[in-house]
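Coming up: chain A.
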Amino acid sequence: MSSMGTTTFEIVINLVKTVLIFLMMVQAVPILVWLERRGSGFIQNRFGPNRVGPLGLVQLLADAVKFLNKEDFVPDKGNRFLFYAAPVFALIPAAVAFMAIPMSTPLTVGDSTFLIQGYEVNIGIVFILGISAMAVYTMLMAGWGSSSKFSLMGAMRAAAQVISYELALGLAIVGVILVYGTFNLTEMIVAQQGPLRFSGFGFDFVAPTAFLPNWGIFFQPLGAILLFCAAFAESNRLPFDLAEGEAELVAGFHTEYGGFKMLMFFIGEYGHMMIAAGLMTTFYFGGYGIPGWTTQEVYAAGLSMFGNETAASVFNTAIHFLSFNIKFAIFLWIFIHVRWTLPRFRYDQLMDIGWKTMLPWALFNTILTATVIFLASQYIIG
Partner candidate 1 sequence: MDHQILIAVLLLSPLLGFLINGFRFRSQSYVIAGTVATLAVTVSFVCSILLFIELLALPAESRRITAHFFEWINLGDLNINAAFVVDQISSIMLLIITGVGALIHLFSIGYMHHDKGVTKYFSYLNFFVFNMLILVLGDSLVTMFVGWEGVGLCSYLLIGFWFSDSAKAAAGMKAFITNRVGDAAFLLGMFILFMTFGTLNFYELNALAPTTMEASWLGAVTLATLMLFIGATGKSAQIPLYVWLPDAMAGPTPVSALIHAATMVTAGVYMIIRLNPMFVAAPNTMMVIAIVGAATAVMAATIGVVQNDIKKVLAYSTVSQLGYMFLAVGVGAFGAGMMHLMTHAFFKALMFLGSGSVIHAMHEEQDIRKMGGLRKYLPVTHFTFILGWLAIIGFPFFSGFFSKDEILWQSFSSPRGHTLLWVAGALGAVLTAFYMTRLMALTFWGKSRVDKNIHPHESPWTMTVPLIILGILSVISGFIGVPHAIAEFMGHIPNYWQQWLAPVIRPLPIEELQSVTHTLSEEYMLMGISVFLAMCSAIFAYVVYTKKKHIAENTAQSLKPIYNLLDNKYYVDEIYFGAIINPLVKQSRNLWYYIDVNVIDRMTHVASDVATNGGKLVKTLQNGNMQQYAMYVSLGLIIVLSYVLMR
Partner candidate 2 sequence: MLETSMFSEIGLNHYLVLSALLFTIGMAGILLRRNLIVVLMSIELMLNAVNISFVAFSKYNMNSEGQVMVFFVMTIAAAEAAVGLAIIVSIFKRFKEVNIRFFEHLKG
Partner candidate 3 sequence: MSMDAVLFWFLSIVVIGAGLSVVLMSNPIYSALSLVMTMVGVAALFATLNAYFLAGVQLIVYTGAVMVLFVMVLMLFDLKRELQAFSRGKITGFFKIAGVGVLAGLLVGVITFTTQKTSLIAEGSPLAADIAAQAASGADNTKILSENLFLKNILGFELLGVLLLVIAIGVVALSRSKGGTHARD
């Protein structure tokens, strides 16, 4: 808990920062919804919301107002406590897990150093996995609390799906942990700095060009694909949105919800999407790193530009924050694009893919990674 700082200044800044990151996550949701609607319109050759404000950007504000003014509806036989608690709990795991993802280099002001993430956890990956595992309860609570067959069925389906794909997700991450030898997300990002470099078996191959970054995707291609697919299932999005079947069925565990409570579920779901995108960026695409320049080089450039250490640090952080957000946005767009491209699986197909295809491949990936790493450290060829 020492990460909260020692002096009053640090504590205040850290608290403000935490709130800001939470707000950033929450505020990204309207933008994503707008993007999703405009994007789907673009893909389906129509306009999407374009009337309220420039490019329809204010549409979401209008929607929010509409949500807030809706009737606060509770099913007659439902469990009031669970019904109200579920949407609140939907927000918490997503927010808590998202805050553990580092988004930029630490900012140094005077003697104080601020991490551009909610808090640094030494066992980052395990923490994120553990926290996001709790998201299942919100679905179950919502489904149960609604006292409706459709809700309960949707909740069960969603929970079963999430648990099933958590296995493949976890195993895909094991490969990442093996490659970097750490749980710590920041250390992983540091390890991905610099040009591509394979060493082992007595070789030490360094990419001739500095623009070929030392990213995890080159070490764990299969793991990356598996993690990305599992992330789709984890966040209940197409092509894995069986629980909701929002295109033609009733909407899963939140059938009985409306208004702002519904919106909170949406925020939770988009939060999961963001965590997945953040993890993909961090594990396989260098995190906030910029291909071709290490953080030190950027800092040095900032120093020569401004001649002030604080300004250089701010510059450094800002540049890397931008870099992170570009990668992050690309993955979010892929999420959206896939949703409007692929049709849905049948439920048995979904389970088959999870247990009979992805789990074996993830196991294979883990074993292969471990074997190669062991052999590379033990044997020298030539």
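Picked so that all candidates are chains of the complex that A comes from, given by their letters.
We adopt the following convention: a contact is a pair of C-beta atoms (placed from the backbone, for glycine too) under 8 Å apart; a residue touches a chain by one contact, two chains touch by 3 or more; residues count from 1.
All figures in this text were calculated on a predicted structure; none of them were measured in a lab.
Peer 1: Sticking to the defined contact criterion, which numbered candidate from 1, 2 or 3 is in contact with chain A in this complex?
Peer 2: The answer is candidate 3.
Peer 1: Sort out for me which residues of chain A touch candidate 3 in the complex.
Peer 2: Residues in contact with candidate 3: 1-2, 82, 121-123, 126-127, 129-131, 133-134, 136-137, 140-141, 143-144, 152, 155-156, 159-160, 163, 166, 170, 183.
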